[in-house]
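Just one protein chain is left out here, and the rest sit where they should.
Residue numbering begins at 1 within each chain, and the chains themselves are lettered A and B in the order written.
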Amino acid sequence: MSKSLVVFTLITLLPFLCYAFSPENPTDRKVLVLLDDFAIKSSHSLFFKSLQSRGFHFDFKLADDPKIALQRYGRYFYDALILFAPTIERFGGSVDSAAILDFVDSGHDLILAADSNASELIREIATECGVDFDEDPAAVVIDHTSYTVSETEGDHTLIASDDLIKSDVIVGSQKIEAPVLFQGIGHTLNPANTLVLKALSASPSAYSANPKSKLSSPPQLTGSAISLVSVIQARNSARILISGSLSLFSNRFFKSGVQKAGSPTKYDKSGNEQFSVELSKWVFHERGHLKAVNVKHHKVGETDEPAMYRINDELEYLVEIYEWSGKAWEPYVADDVQVQFYMMSPYVLKTLSTNNKGLYHTAFKVPDVYGVFQFKVEYQKLGYTTLSLSKQIPVRPFRHNEYERFIPTAYPYYGSAFSMMAGFFIFTIVHLYNK
Amino acid sequence: MARSTSKDAQALFQSLRSAYTATPTTLKIIDLYVIYAVFTALIQVAYMAIVGSFPFNSFLSGVLSCIGTAVLAVCLRIQVNKENKEFKDLAPERAFADFVLCNLVLHLVIINFLG
């Protein structure tokens, strides 16, 4: 049903996301939270509260609760999943890693937090999403230069990082001033993987090793290759947040002050709360979710959509693009949306102009080539859902009676042909009467 | 040598002319018609050489209509020529009817092709 809304856009990704992200009642969303133990519920209550205040309903369960289930008869009970159970080896009930991945593949969101003693199961889920945790189970991220100054001179595993992803969509438009506290394991991303982004990276001096043992060989993960928190947007627009630290979301980190080593400024409050809340907004599609509707095209001066264009027709292309603000669809304003008139390669590439009310529009001339063309909008912007609209339209050559007639150059030929006919008549008469 | 050729040529033209004056007027009319058609065709070819072959179909139909007319007229001439022994049993009326039919087809095609 919801499929039919967007079916004409012919894209494969959008229909999926409708299961998780229903525009009808998007504010009423159910989230399943799986915990190692219920202590986390209270120790991370600030994070949950901020979500609850935005209209999410939580269902707290122990991760090994035998009654947990994500779906029944193909219908999912939840819209999103928060996995705050880094040590769990086996989920209870029917849930396993494949079930969670299916949950994601059907368009649902996931927040996953690991910790220094993350289990195989958690690592496997992360790997499937494109995040490789350090294989050494005891390793944590250590940074001897950008650690937090604290009362006890620790082993520099509590890191203060301010290397955030530069995207207003993902981390919010308000700048996060204070560094983000992080304590946990690091991971790397495959650079070829275009879906996964480092939301919070380690500083160049960081490395991943076991702090309790002596470093015998150079650590495998070093420097800014280490990602501390990553976000993933799957092709079906399901969004995943993977953090190497569970305590990043904790009340303790939210409230604690932070002073980065070597830096004179001391912040009363770490950036954790702002960071995690803004990230959760992104993950739960309150920001950066676009939709394109009412794709229309027609000849200039007409309103009906033709079944076929002719070469050299003038046409107009219109599309409306909206962004979800958390409460309502609002016009999306950008000047970099482009449409291609595409047949094996783009024949026309035009930037769409917008009226600031969500309507994008352009006009161009069909190229002098016939074939089956597509109007293609491939809009991939960092942090936004991918818009990929394509609409097939054949372009035909001239009909036999659409060619130019009565060309002035050809008048002598016409003249001669008709003079021949006239000559024929005269000749006929002369010939007949001459006998 | 050159003189003898020119003399020969003169004699040749003389005899040609004398032979031609003997042809009946009907045939002469046909000859006139043929020359007219060929001449028009030549003009068009010259015109095409000047302005280029853009409306090629028009050019083709223009020239071919002339050539076709000429060829058909020649055919008619052959058939109605009384000296020609091959067509004794072909009545000139029949020949002319065939000629008209042929021309109609030709000009229909030409009109079709002209535009």
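Going forward, contacts are C-beta pairs under 8 Å (C-beta built on N, C-alpha and C of every residue); 3 or more make two chains touch, one makes a residue touch a chain.
Everything below uses one rule, namely that contacts and distances are computed from a predicted model.
Of the names listed as "Anaphase-promoting complex subunit 11", "dolichyl-diphosphooligosaccharide--protein glycotransferase", "Protein sprint" or "NEDD8-activating enzyme E1 catalytic subunit", the one that matches the UniProt record for the absent chain is "dolichyl-diphosphooligosaccharide--protein glycotransferase". If you put the hidden chain back, the residue from A:Ala69, A:Leu101, A:Val333 or A:Val430 that touches it is A:Leu101.
Although one chain is not drawn, the whole complex shows that of A:Gly130, A:Pro179 or A:Gly423 it is A:Gly130 that touches it.
Listed residues A:Ile142, A:Val196 or A:Ala209: the one in touch with the omitted chain is A:Val196.
The chain that is not drawn here is touched, among residues A:Glu120, A:Glu305 or A:Glu330, by A:Glu120. The missing chain lies against chain B, touching residues 5, 8-9, 11-12, 15-16, 19-20, 56-57, 60-61, 64, 67-68, 71-72, 74-76, 78-79, 83-84, 86-87, 90, 94-95, 97-99, 101-102, 105-106, 109-110, 112-113. Where chain A meets the missing chain, the touching residues are 12, 96-98, 101, 104-105, 120, 123-124, 126-133, 135, 189-190, 193-196, 232, 234-236, 238, 308, 343-344, 370-374, 392, 394-397, 399-400.
Keep this in mind: only the chains that are shown with their structure count from here on.
Across the complex, chain B meets chain A through its residues 25-26, 29-30, 33, 36-37, 40-41, 43-44, 47, 51-52, 54-55, 58-59, 61-63, 65-66, 69, 73, 96, 100, 103, 107, 110-111, 114-115.
Those residues of chain A that touch chain B in the shared complex are 405-407, 409-410, 412-414, 416-417, 419-421, 423-424, 427-428, 430-432, 434-435.
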